[in-house]
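Every protein chain but one is kept in place in this view of the complex.
For reference, chains read A and B in written order, and residue numbers begin at 1 within each chain.
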Amino acid sequence: MRLGAMAWRTLMRSRRRSLITCFSVAFGVLLAVTFTASADYSYTSMINTSARMGLGHLSVQHPAYNETPTLDRRLVEAETVRQAALAIPGVAAARIRIMGQAMFASGARSQGGSFIAIDPGEERPGENIFLGNLVEGACFVESDGHGVVVGRKMAEKLNLRPGRKLIFTLADKNGELVSEISRVSGIFATGDDAVDGSLVLLPLGLVRDVLAYEPGAASLVALFLADHRRAAAVRAELAGRLAGLSGLAVRTWRETQADLAGLITVDRLFNYLLQLLVGLVIAAGIMNTLLMSVMERCRDFGIMLALGMTPGRIVRLVLLESCWIGLLGLLLGVFLTLPWYLFMSRVGIDFSAQIGNDYSAGGVLVDPVLKFALSWQTALVIGAAVFALTMLAGIFPAIKAGRTVPVENLKRV
Amino acid sequence: MSRLCFAISLCLVPALLFSLLAPARALPPEEAEARAILLEIDELWRASSSQGQVRMQVRTANYTRTLVLETWSKGKDRSLVRISAPLKEKDTASLKSGATMYTYLPRTDRTIRLTSSMMMGSWMGSHFTNDDLVKESRLSEDYAPAITFRGERDGERIVEFTLTPHPEAAVVWGRIVMTVTDRGHLPLVAFYYDDDNNLARTITFHDIKELGGRRLPTRLKVVPADKPGEYTELVYESLRFDLELPDSFFSLLELRRR
Partner (left out) sequence: MNLLSFALKNCKRSPARTWITIGAMAFAGAIMIFYASLIAGWLAAMERNAVGMDLGELQVHAQGYRDDPDLYKRIEDVETLVAALARAGFAAAPRLFSGGLAAAGNASSGVQLRGVDLDRERELTLLPRHVWQGEWLAAEDPAGAVIGRKLARILGLTVGDEVVLVAQAADGSTANELFRVRGILKSVGEGVDRSGFFLGAAAFRSLLLVPDGAHQLVVKRLDGSEGLAVATSRLARLLPACEVRNWQELQPVLARLLAMSDISLVIMLLITYVAVGILTLNTQLMNVFERIPEIGVMKALGFSPWSIFFLILTESAIQVTAAVLLALAAGLPFSFYFSANPIDFSDFVATSSTIAGVALDAKWYCVVTVDSVLLPVFFLYLIAGLSILYPAGKAALLNPLAAISHR
């Protein structure tokens, strides 16, 4: 008789027990998917949100800009960089921006803050979270005009509304202080008070003039990728294509948003640890079942050995049983998890009523909706890990079964 | 005449002058006349260079302080102010060169270039912001004057000007209203309004005397509208005009000299 079929029949002999064991494997799958997919979703959404807050998934900047972002550190050939970046597959958008600190004043009130100078003709809410959260007015349309978009908190503090005058003062590339007038064209509200109270969008052309930058110069080119996991690959590719240009550096979000990268790393490790512990409990359950089953079949094994079966084949038999449990469990797991996953990846659970919309982590706004996202690679890893755990749990019972001494066992009832 | 201190108090004067110097523009007669009179006022204070001594008294809800300042100026862009009393702050100095301001701090022997974040900070504890000082020489380009009243007020014949910022001008004020005597065109009072047309501060001019060979108000008082009881008062104790001051006098080296 073939061992596989034999193992199957063994399992079927005590269906309830096998079913519960398979169910615990399935539960493991459900659990791993829940933990991993919700974490992956929130990491991806944090990384994308963070990219939309100014620096992109990748940014090409002056080599020292990331260390200390001052306005004298600029990228002169921004347009060349942009064109080179757009030619790389996977780069969805490339935006030229100037980012720095400025002083904003209106009437007798004033406030320090930071600005992102953008080309309004190019920028879309998909790459610019602030444009996606306008609550009043609209974005300015001219790159050399005087329109600005300010955050709601700053608007409150400086008593601004669309049409109002706002003076900004900044240090140009030579360190000279320069002021320029602007008029509020729109107001955004992201929900994060720190951002809404200090950030202003300015027109790129105007800021270039004010700073006396070369035409085409900027702080950085922000690149947006369809999939943030390709950041390192695109960086390598782009660095190769830009090898001829000096005075620039390509940085991934992990470097420009080191806080966020650190947060994600720590969170992921914590998550793995918790999953590992639950996995151990599940493995213990499987081992328990197999041990019990092996123990009560001592007599059977004794007979088998007496009939000429080798201990090695008995080991393989028990391993095949755990293999079947693993496969069945995975199958059950897919059936259990799929509807849950589909619901969570499409609809999700909205926690904004509980925590509000103004929650940020690592300096990045976080979506208060719990959703799932799982790549097929990760799904395969989860399946493989759960199966490996099942097989691992089968090793000790299998060895135990292989060590059965035929004569002695025959004597026992 | 100390350009800097007058810059502080009479920001508008050079402003008017330089708008007049701006290339020929077809002005309506009203505005042309306004500019002509204001040029006259500006001529009063204007000189190629100046040197003076000023006593500045600052009164706030929390402190009252008196400083004696020594000031130098040249042209519209260069000025140097050094504290000569009290002893504790002696030699603290401010240098303005173009749009850049530096502060020298003798205690730590450091020169600090003012950054944008300090622009709205108080200048030497007074009711002037650093921004007021930096902006004064730009005012010429920033405002359009108009005569809005001429006649008798409080028993004195006066001319009232309203300065409206150009739409493109990077200034915080919504408008400035200034009153001068009809005869001699000496300034009496200036009101600064914000964008919402609320009064933000008032500068009044007193004690017309002869100093450095010119007849001009020697005491001015700045009163912020939102802080009752507070003021900054400047009293000119001496003034000299048209001295020989080399450009190198307004350098970082000179700033640190004690």
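Definition applied: a residue touches a chain if its C-beta (ideal position, glycine included) is under 8 Å from a C-beta of that chain, and two chains touch if they have at least 3 such contacts.
Every value quoted in this text rests on a predicted model; they were computed, and no experiment measured them.
The hidden chain makes contact, of the residues A:Asp144, A:Asp227 or A:Asp259, with A:Asp259.
As for the chain not pictured, it touches subunit B at residues 58, 60-63, 65, 88-89, 92, 103, 105, 107-108, 110, 112-113, 115, 117-118, 121-122, 124-126. Contact residues of subunit A toward the unshown chain are 14, 16-17, 20-21, 23-24, 27-28, 31, 34-35, 67-68, 70, 112, 175, 194, 258-263, 265-266, 269-270, 273-274, 277-278, 280-282, 284-285, 287-289, 291-292, 295-296, 351, 354-356, 358-363.
Definition applied: only the chains that are shown with their structure count from here on.
Annotation: 56 Å between the Cα-based centres of subunit A and subunit B. Of all residues in subunit A, those touching subunit B in their complex are 101-103, 105-108, 110, 112, 146, 159, 164-165, 167-171, 175-181. Touching subunit A in their complex are the following residues of subunit B: 98-101, 113-117, 119-120, 131, 134-135, 138, 167-174, 194-196, 198, 200-201, 226.
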